[in-house]
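Of the protein chains in this complex, all but one are displayed in their positions.
Chain nomenclature is as follows: A, B and C, assigned in order of appearance, with residue numbering initiated at 1 for each chain independently.
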């Protein structure tokens, strides 16, 4: 999800969007650590709107605040920030799957270890989290949350290494999946990225103090400099030295594979003003539109973005095709978090609660709707109907990414596979008919690869993570396989 | 304010925006009256986010719900809607000036009259409200709110006419200013627009039942047909007849003057997908940008809208100039109503909490920022700085409306005149220097008139209300004049 | 209701208690006016727990805070009190009948009159409020609340007298019923009691500044001196003079009748530590128990009060009878305002949620339960069962007031007459059998009169108001009679 579509999550009547599960931010050695973390998390809010947490360390004690709601709902409050003193802090924003809305699962998680306290937060998902959890429990560990972060804490606590850094790396090595992880101890800020580099993580610097964040937009908001991407399989340990200086020790966890960033960061999740893997997300999206215009041209009068996700691609399509770009769909921003469970009558108005057709640019026109992606298609169907009701002569849909066939296991919350539009109909025609469009086209996988990385997909060594389109997963899926054997843990359902 | 800038109100750190005070909606004879009113108000939310109220009549009793907050916060709730039974309803959304945040002032207001109950809601402002209030109090009336709507209720109650409709018209005739007003009685829905037609009001129809709303977007959301604009100085009385049919009686209040719609509805307030005075707001805004490109061209690399208000004009400017349109400023939608009173530290981040520069399209470029209007200029200053920080080579500002010099008295909440940018500096150069722009240009008054109405301003009989630019007020300002004499009423300060 | 039974209202599952509608407090000329009013209202909280309001005047403006909830929930807050500056204040606590829970009806009410602002609050009820309301509406007045206080404001506003005091008296003269009323203007604090003196009102003094309150306990809490009772039919006008001194002008409204205080103030409503009509409420209640012991003796082992209302009478009964007094019923104080709408399952536990039997003093004993009054008898039934379950050998009920047969119209919220126990069964035996008691006796009307006033009831000129027992109303009941003619006003149902 990006800033162009930012309130989608909160009023997703049809369950027709993808959700990213988290964003992280950390800073070491800065007197305003918690305030800067709050600002960084605010910039990362598009990565998770359900809850936000910050842990700081003030030289004596760790301080933790975890709250349901937006960063701006709590962490701009002087009273709350005053409870987070110290010059070391990490924070986390999260989206949570239904039924797990537990404050108990809100990160960062903290534990007292023999070597001292540690707080951890991560973005992404472990593909062997459940497997490890079972082993830990068998070994006498107690698990109080359903969060995989707790598993990491246990691995660190039980590691036979002595230093926190070594224990952290020892733990990380055992975790499989796609994740970016931050940790703080009494003197350190540690950052790690998964061996394949599926989830992004960047390093920045403000006033000479190291910062890590999921995206560069979190650096921009506080005026921090971008230093570099954390590399896949890398662990960076920043530590305040006795003389007040900060040492930075970048290591390899020893489990690297070729980097494969998640393509959906470019298609949908990352903010358009962020640089991900050294590439402008906005430019990548415009390129998707440009390539789409080449691959799937159509004779039409007007290019209309499906707000807000489809906007950059629509602009690219318009510039490449020479067809005028117009705001044919107007967004009602007041459909927000507080839109309470509406009556059935009101739910029936569906997409109109959020979008309205701008008849002045649609009536009598051949309209091309450009969207970033199609998940279930239920929203597309309603938008097409709305555009037709406003008098469009023709409605063509152009989607700036390939068809989605497969579920994700690295932190993206996807619907059941059989609910995906691409799995419900076997031909473009059938899909288009379902949606009610005069034509429907998707960007090719190579079109997407070129838009992002400039080159076609290398089938032998794909440059990006793309399993939702291709079915080729970049890691093994241990938990998923063991699930088939049915040995499920009866976890706690909890709300408080 | 429009849907392109919709959350501005809630996080307007600098007091650098204009606020419209209200939106109204009413429907007669429909079994889902309250639900449809809630939907209509939701579509009009951009006209007022502070509070919303609905009054319905169920054949026996009137029912009233008035709440602080957004429509979606309360009026989509089955429980709340169940408290508003009946097939007659009117509703109101309001923005309120600071210090008057009293539930007591939230409309619609209800009164029991000899002829039966009546509920009233209006958008706009009366220029002789205080004068009439003083006369009423001298005549033994009691005033419990500081709302002018209460004055209208008194005038109706004290009218010597017998029918409600005649009493309503009698009251309306005594009111001066700019307003659109709706009322319901046990059988009627009454709509009225001020003699000059400063504030908009449209008539629609759903399933044969009459509807009135501030803007056409409130008709669109419920799939109602647009019938016509209520005319200036017109009173339309719709009544359920004993046989269930609905009579519609359109009268003139007898005080008409030539119509002069408020230009700011086109520049900023109305939603771009609304038709106001028969004209597409979106097309008018694009025309402003086109005219601006002609009047104030500049050699540049990229046209960047200041979101969200400047977007249509920027698109028009780009199309007219041939310079590429790019999203150089990204909006953070999560700066919302709940952004609590931030620490001073966080306030200092100002505009960055809401906007960020999209460096990829700005760095090294000559940038033209297109905005809809400039009030105090404090926000513009910060945006220019942000764009420069992102590496722009030049920053030019083009404003799609003329300079604002004068206060409004018809429902727009303007800052003190001496705080308006146009009153602080005598030359464009000085203003531009203050803001930090390489150049600054405003659309001419004729350029604006042509964008909206196709013709230059007729100095003898201006086609629109434009006093904020010209100082020429369309009505006399009785309260304002009497204020000079100092006879002020010591009104109640209240919060509950 | 008294402090011995104070949380009854909030968890009255069976609607088996009587509710008093209000308490008032006012002070003039004291720099801590609002704070002292808050404390006085806190002491009067037993007279109304639904809402509380305070209006103050600071020399320039009136300030009003009205809130649902307890005094301690809002009015001890420094922030709230800071919104009520000035040295003149009145306040009000209220209980409201179901369905009228509207902030709009919370007192004090304020109106701007020609002579300046006025705020009014009253305890009690007008028996011609609706009749006057109809006349006012016919005369062009608008009524926005369903509160009779608004009627008083209209009468004051329309009075042909010039001074506020004369207007107030003019208005009061037109009102019939039982009430105590306080008003403030820019310089005055006015107190009035109804012609028959049904509702109590006392005058006190603190630091030389006049105070009025419903009961003396509100004087005690702030260390104020009791000066005297306001007399029935009296209006006392206190005014700050230009030199800062305070004038006190006591007048008769000219409509006095012989004083008849409401007996239920002694039986149940007033706090036991209050002096009402110069008599200790606590002593009166003990006397009721003493007289009851004489009138209705019983051979038993233990006297058990039904908490909290029956406690003083039980103590009197025990002392007069020589039977030991024991706490056989323990109260759970945590059944409070926040006990949310419970499941049916939990409701079934009924009286046990609030009371439990103290088996150690009940088992095997002949128990006398002493209660202050019986309304519907539904609670008594459950308590008897509970006492039997705890092993009592016999259970006798002694009620320290006569049987209730008739509704009240002076501010006590009584159930429908046919739901009163005394109207459901024609004999004591039948009532006792319904309740499950071995015997049931009520105090005689003369026993009650002697307990309170020392003398038997004077049938020709009863010394107290006692219609709920006798059917003899101290005033005519104009609204009630006109109700039969069916000319009902269709008032607004409102929640906000």
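We adopt the following convention: a residue touches a chain if its C-beta (ideal position, glycine included) is under 8 Å from a C-beta of that chain, and two chains touch if they have at least 3 such contacts.
Everything numeric in this text was worked out from a predicted model, so none of it was measured.
Participant: Quick check: which displayed chains does the absent chain contact?
Facilitator: Listed by label, the shown chains it touches are A, C.
Participant: Using the document's definition of touch, tell me which of C:68, C:115 or C:221 contacts the absent chain.
Facilitator: Among C:68, C:115 or C:221, only C:221 touches the chain that is not shown.
Participant: Can you say which of A:141, A:206, A:227 or A:477 touches the chain missing from this structure?
Facilitator: Of these options, the touching residue for the absent chain is A:141.
Participant: Which one touches the absent chain: C:43, C:88, C:240 or C:412?
Facilitator: C:43
Participant: Tell me, which residues in chain C touch the chain that this view leaves out?
Facilitator: Listed in rising order, the touching residues are 3, 6-7, 32, 35, 38-39, 42-43, 45-46, 49, 69-74, 76-78, 81, 217, 220-223, 271-273, 275, 280, 282-283, 311-312, 315, 319, 324-327, 330-343, 345-346, 349, 352-353, 356-361, 389.
Participant: Since one chain has been left out of the picture, which residues of chain A touch it in the full complex?
Facilitator: 53, 60-67, 83, 103-104, 106, 109-114, 116-117, 133, 137-138, 140-144, 150, 153-154, 157-159, 186, 489-496
In this text, only the chains that are shown with their structure count from here on.
Participant: Have a look at which chains touch which and call the overall pattern line, ring, star, complete or other.
Facilitator: Its topology is that of a line.
Participant: Mind checking the centre-to-centre distance between chain B and chain C? Centres are C-alpha means, answer in whole Å.
Facilitator: 48
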